[in-house]
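Of the protein chains in this complex, all but one are displayed in their positions.
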């Protein structure tokens, strides 16, 4: 490089060449920082900088070596330049048959990229509320599949055969447990005023009867379900020496939820905390961040994975983290909080006008309003057709409330991280119109 | 569109506008064909055409709807334009909590893309040797994880608890079986001259003793291992009513292997055939194509998957298939065959000169030469440093030969689909130099 | 398309497919509007929408026609896919040997693109202050070369041989006039307090003596030069039947300047108004927008251009205009105005502290502070090395002040459209530091 710099100095005036190198350095500096320090940066990187990082790394994979002789059965060969672009150049994927985070000799760049992503994501989780995290990994799997992987790891390490699971009306986690060949032990919920809460005494009972069990708790779900009392559960698990997984699907956005999880880790046993990379970090669907207060578990989880995997969710999560940075994330959280307040205010106004009410349920992201006497399904379909995506309209007593015989029909609207004020405004305006129209 | 066409006619001379629309049509026509017919095309599509297809589809997802109100907890939000580009616009991923191929209401485009990819890939497998395939799916998982998914499905459907597995010295499939919570029943191999073959009588014995079992056979591995006699196994499985999975990892490239698999399907029981999308179709690592001669099984496999998934391996596989087309694939196969012949000739020449010999093992992709009396590991390391990627150097008796006490040290070199003549030439030249140098 | 829509309906649930098409429509709608109405849009288009537009258009060029037989001497052939991407697919460029805006039979798409760009840019100029504009064209040339083109056109149409040019110390316009083979008749300036103004009586004298003359006035330059009195000049030109070009280089950003130009058009003769596309519209350097209150002149200018041209400045200007939109431009203007106020306030503060003063010169973009007794060149070099780009430091009496013997050394700082508050703050802070350091 020194030689090259000298040659450049010959071509254009010296002060100009120096300024050019200064500009290049100012652009590349934060990229180098990410490689050196592997921390969640304070200031977001620009797309240009992230592209530099990805290009630098993908250019280290052996398929970019123009002088290589590639005589394996798989060599990162691609059908066309577009196909390569679709993979951001990481044609070899990540991992090796060893496990999904093992360095791949043909893919030094992808291996580095993955390590950088793991470090940055773990640091982000630490900074955003779980400083007691010891290790973390970004998996190329969504939360449901990640639960499968963690569950299988617990079986391998601790002989776990059953997952005690306080009721959440969500299919993916149950499928994940089943895929890993474990049994679900259901824990029922109870109704406390409007809220649906885990029946803690039933949970204790399950733990005392079920042998070879682990617990899966949940911090984020739709109202009327409230977060599990993860601190209490963690203590219980510590007392009984029972593994404990927390499904913190979209909890990172909420300072309160993160504080709950943190205190659970401090107070008792938490083996792994799983969070969605798309729901928390504005990455496309497909990855999750699994962190653990225990050093070795994360490594074991990675080793449970069978073979190589697509690099895409790793790359996308890394890019999303860098494009946000700590300052960006703080800003997003502030906005989310403001939108959540706005959402509740709007729903209260609507509810008053049509003789319904907003359910009193603790939830930092979502808010629900009763639809008693109304056709919830029909309303949901109409909103969908009016281009409102994401609300959940549930009929009284229907699956979805996480309890049998919930006494209200209701609609849930979310003000999640990344949503804009205009989303909340449009959605509530359309909701209001649809409700008035049918009056 | 008609209106628009008329307006365009006003702007520029009529004949020119018509030619412009003809050009557009000629470009878009094959794209429309893919959407309409959903077949593996004869002629490859250009990258420009594939980009049109992907852009058209990704623009149908709700996050592209500029007038939508998005109030779900996940809405395909992305941290920056680069992050979106890294996902080719499919921010919602594929699937829903239902299962991984279920249409996702927020992602009409991704849902379509996935269906098109499944159809095209299945048609490709049919055209390339398995016309008796009834259904297929492209999974966002490599072969090891796909084996996990299929195994879990067999447990769910048929109560399978054990996988009878003729010995292959490869970690991923074993990890996959373990992840799904099934037990591996090993079937030993026998040495027949140079070749390592499944001990068919041991396999029969295993089947007669193991209850709740299924069989996993393998068509492609490194010499000295030969392909499993899948036709005989399929008959056995049919007779005993035992499910049978074929790991056809990189068999699509070989007309012979495909013919073996085809006759297995015709002659007996084959539940699913798993193939790697990167090893066969020059897609980046991360996907696999699972096909079945049974209509419903593929659907069940998809339903075993827990939740949504990254769209990337699906998009990449689709792009790779379209960029190749039937004509392109035939050409690649011809080239592969020629390179395989060249490879053997070169190894024979080298072997003669240094008093070694080429192992007599049936293998359409790879070829092995003995290294008796030489330090195989050292040779492997030196080749790696000389930028030869992919050869496997195995010491006598070491794990990797799929048998205990294989009587030779040896090196395996591959002439897989997509490799260039220059790869084989460089690799064998460097091999020769390294061998002569140490004499 | 109808057929295709029906097929799509078969693949995924009907309501979902409909929503998908709605999303696509919402995305494409504004793109279609641009093609149909060809106006400067109120709402900015997203990059995704602009890419759709460009791709649609570039796909209509004959080099995209996969079934064409291309046997011309130039056919939009490109050396690699990257080369095509660098041209956004407009490989044929724009224009034909006829002239630069003539439809090119091989490039229906580029021809349309150019027409759309001309219409949108002209409409933008109209909306942003010159409603009395009748026609306009975006040239693939910066302002200096555009002056050459316009000057050559005036010669061709009116026999113009001399350009009467009130003194501006800027090389490009003079070079442009010289390139076209015309002679410059200099008009001196006068000092009025701090300001340098055109000597209107000298201008009148020049017009009465010079035969075959046209006038080139300037609205935007650095202080101490003030804008030319274009309204008075326009009246003079009307009276004497002399063509009049206004170099409105970066005047579009200023409501005041645009109002001056508008009144000139209303009050007298203005043949053409030239504006930079990069200085006004945040497009990369390379294009300009030439508008005229006369219908036919713009066409004649285009016809003066010799042959085809690169499409790049046209594409970039179009993209920049669409990415901004009227609302975006209004926002940028507001910000520019605020930054200009901030800049002056800062310079006044600095000046007071170091016993200098801010020059009293009308200029909506730039502001100048005296540097009497200081080494202006040295200050300029130090600021450059401290990464402040764009200020002009002029020694007393030096070329650059548009007058001989200007009585001050001074530095000019700009708060142009698109600059950020942080630019002004950093620049003035560094300026202050450099000045204090040398005290």
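Labels A, B and C are assigned to the chains in the order they are written; within every chain, residues are numbered from 1.
Quick note on the criterion: a residue touches a chain if its C-beta (ideal position, glycine included) is under 8 Å from a C-beta of that chain, and two chains touch if they have at least 3 such contacts.
What you are looking at is a predicted structure, and each value in this text was computed from that prediction instead of being measured.
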Checklist line | Contact with the hidden chain (one of C:43, C:74 or C:436) | finding: C:74
Notebook entry, point to check: Per the definition of touch given earlier, which of C:285, C:327 or C:341 contacts the omitted chain?
Noted result: C:285
Item checked: Residue of C:36, C:132 or C:172 touching the missing chain in the full complex -> C:172
Checklist line | Full-complex contact with the absent chain, from C:316, C:356 or C:401 | finding: C:316
Next item on the list: Go through chain A and note every residue touching the omitted chain.
Entry: 1, 3-4, 7-8, 11-13, 15-17, 19-24, 26-28, 30, 32, 35-36, 46-48, 51-52, 55-56, 59-62, 64-68, 81, 89, 103, 105, 108-109, 111-112, 115
Notebook entry, point to check: Residue-wise, where is chain B in contact with the chain that is not depicted?
Noted result: 15, 18-19, 22, 26, 81, 381, 384-385, 387
Notebook entry, point to check: Which residues does chain C use to touch the chain missing from this display?
Noted result: 47, 50-51, 62, 65, 67-84, 86-88, 90-94, 97-99, 105-106, 140-145, 147-149, 152, 155-156, 170-173, 175-176, 178-182, 220, 222, 250, 276, 278-279, 281-287, 304-313, 315-316, 319-321, 323-324, 328, 343, 365-366, 384, 387-391, 413-416, 418-419, 422-427, 430
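Everything below uses one rule, namely that only the chains that are shown with their structure count from here on.
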Check: Using CA atom averages as chain centres, what separation in Å is found between chain A and chain C?
Finding: 46
Margin query: As a quick test, compute the distance in whole Å between the mean CA positions of chain A and chain B.
Written below: 29
Next item on the list: Would you give the residues of chain C that are in contact with at least 2 other chains, written as numbers and ranges?
Entry: 15, 19, 22, 81
